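Every protein chain except one is present and positioned as in the full complex.
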Amino acid sequence: MDFSSLNPVALAVSLIVAATPILLAAVGELVVEKSGVLNLGVEGMMIIGAIAGFAVSVDSASPWLGLLAAMLAGAGLALIFGFLTQVLLSNQVATGLALTLFGLGLAALLGQSYTGMKPPSSPRLDIPVLSDLPVLGELLFRHDFMVYGSIALVFGVWYFLNRSRAGLVLRAVGENHDAAHSLGYNVVLIRMGAIAFGGACAGLGGAYLSLIRVPQWSEGMTAGAGWIALAIVVFASWKPWRLILGAYLFGGVTILQLNLQALGIGISAAYLSMTPYLITIIVLVIMSADRRRASMNAPASLGKIFHASH
Amino acid sequence: MWASRMLRLEPRAQPSSVMRWLTPLLAVGITMIMGGLLFAAMGKNPFEAIKIIFLDPFFHETFGPYSRSQLLIKAGPLILIAIGLSIGFRANVWNIGAEGQFVMGAVTGGAVGLALYPADGVWVLPLMTIAGALGGMLWGLIPAILKIKFNANEILVSLMLVYVSYNFLAAMVTGPLKSPDGYGFPESRSFTGVESTHLPMIYEPLGMHAGVLVALVAVIAAYVMMERHLLGFQIKLTGQSPRAARFAGVNPSVIIAVCLGISGALAGMAGLFEVTGPAGKLTTNFPVGYGFTAIIVAFLGRLHPIGIVLAGLLMALTYIGGELAQLSLGIPAAAISVFQGMMLFFLLAVDVFVNYRLVWKVVK
Partner (left out) sequence: MSDALLEINGLSKGYPGVQANDNVSFSIQPGEIHALLGENGAGKSTLVKMIYGLVRPDSGDMALHGVDYMPHKPSEARNLGVGMVFQHFSLFEAMNVAENITLGMENAPPRTDLAQKIREVSAAYGLPLDPDRLIGDLSVGERQRVEIVRCLLQNPKLLIMDEPTSVLTPQEVETLFKTLRKLSAEGVAILYISHKLDEIKALCDHATVLRHGKVVATCVPREETARSMAEMMIGGELAVPKLRAFNPGKTLLELDNLTLSSYDPFGTNLAKISIKLRAGEVLGIGGVAGNGQDELLLALSGERISDSGMIRLNGVDISGFGPTTRRAVGLLAAPEERLGHAAAPDMSLTENAFLSAHVRKKLQKSGFIAREKRDDFTQQIVTEFDVRTPGISNVAKSLSGGNLQKFVIGREVLQAPTVLVVNQPTWGVDAAAAAAIRQALRDLAASGAAVLVISQDLDELMEMSDTFAVLAEGRLSTPRPAAELNVEEIGLMMGGDLHVGVAHA
């Protein structure tokens, strides 16, 4: 076996690329869950984003329009979920599942004629001077702009939730929707906003997959990334900064196993392909095991149906 | 809420039993209309498409006989899996990894058959069925144990295990279970080639194989358990009111294990029936997503055994009709999964009328 071909810097760079779509989707879902809503449709919204972004980019030759379309498509799908769960008071678990099943089907339908095409390339953001630094330059300053964007988004969400009044209100709605309602806050409207934001983020994550990471469209290409994003929100104990840790950990495992497969170390590729999912399960188990802490961190109204009685 | 400006939902004192049975029909009706619009948008004749999907499988002169023989072959596994899922869903135990349990049942049951190859005897298939049920059950018990012991979310764990099972299947058919006579293809020996491992067909014209009979037995057993037995009562109580269930002395851990165990076993059996019957052997692409479609079947059937039978037949019809529509109109297969997804959406949307009524409120 020859491990010398594994370049740690190159590994780290591809790790970040592998983690970014999940990070984007997870940060959106975190906001949704903080408002007290559990949207299990992340996978569906991601794949809709992947195809919408891909199709619009190809047709318009503009990656920017593609990304915008992905966000709109994700948010649009999310609003169906929002309408069903917030206005028609449907069960959030069932509706989220429906969203995923529907999204996967719709994306496959829309993507029929796009299989095998190449998208226009997205602008990179090499930071001058700094990107020429040895090791650090490649590691930190030579990524595509979406990598920086995802980190900035995490910071923005942290700031919003913990420093702004609107964020405080959103957390209050997720903590106790009846109390928030009696203080005069519009629970449904606030949650709709959070749901749309979550959808836009998931759509963006999907588009990152099809436009930058792969970059190609294929049916079912999200391969569970949306579900992993959901798991990473739990891993992060609903704290924005920890999402980065969770997503990069997952990205690391994915990249490592892919490289090991390429090396041909004698373990069947199929077993190596399992590892990201197994690691996700293990991480989920570790983070949930302390019931007391888990119940302190999770928004208290998460997944509960709100109906104003007056 | 903008809807509340004029229309308002008011809770009913008593859930409407009329609505409970009317809403699935309503959902199917709306789906037909919206599906028709979808087909029209794709440049197809919507009336033609709907007719092909829902009527041709029964009445078409040339395709009818073959289509009819596929009906129960497709409905059987959907019903068997959905019955198990519905029990868990009643208890708010969300097993959405039935697809993985389906695969693992096929792999373990299939492995037993391959280990015994080429044994003769009527006991081989029952033994494989038991092994398949056990394989599915154990795979379903993993999320159960992780939930009971570590409070891990069963939705995420059971779903992750689907991906693990796909890879496990791939490892098996390229490794230990690979057919020695298969010219290196990633597939097992054929089960249908040997009498003892071939799932018997009972009534060919409707595609009723032995697995369909098992599904019907499961439907009846589930009905008796949910309506007449203490365990069914405890499952329903846990789902509706967890604290009342604890007060009643129900151990939530037992309910979680029972629900995931039963649904895993039934999905595992469905997987075994699939590879010993319609699919014929283990390959990487024998799972076609029954485990996920069964979720729609369970909800569309109102989590009720009889409803699930009807919903399973309807869903099988959309698969078969969808194939016909693909042949004659060129409607892509993906359109059918959109159609199925829509059905669940519309059901969830109109479901609100079971517990709420819509009233006009004039706001000054």
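Should a chain be cited, it is by its letter among A and B, assigned in written order, with residues numbered from 1 in that chain.
Methods note: contacts are C-beta pairs under 8 Å (C-beta built on N, C-alpha and C of every residue); 3 or more make two chains touch, one makes a residue touch a chain.
Everything numeric here is computed off the predicted structure, so don't read it as measured data.
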Seminar exercise, completed: Where B:Pro15, B:Pro205 or B:Gly330 are the choices, the one touching the absent chain is B:Pro15
For this session: Identify the residue among B:Leu216, B:Leu231, B:Leu313 or B:Ala333 that touches the chain left out of the display.
Result: B:Leu231
For this session: Write the list of chain B residues that the hidden chain touches.
Result: 10, 13-15, 228-231, 233, 236-237, 240-241, 243-249, 251, 363-364
For this session: By the contact definition given up top, give the residues of chain A that touch the hidden chain.
Result: 165, 168-169, 171-172, 175-176, 178-180, 182-185, 291-292, 295-296, 300, 310
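Note that only the chains that are shown with their structure count from here on.
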Seminar exercise, completed: Cα centre of chain A to Cα centre of chain B, whole Å, reads 28
Seminar exercise, completed: Within their complex, chain B touches chain A through residues 1, 3, 9, 11, 94, 96, 146, 149-153, 155-157, 159-164, 167-168, 170-171, 174-175, 292, 295-296, 299, 332-342, 344-345, 348-349, 351-352, 355-356
For this session: Spell out the part of chain A that touches chain B in their complex, as residue ranges.
Result: 40, 80, 84, 86-91, 93-95, 97-98, 101-106, 108-109, 112, 186, 188-189, 219, 223-224, 227-228, 230-231, 234, 268, 270-271, 273-274, 277-278, 280-281, 284-286, 288-289, 291, 294, 307-308
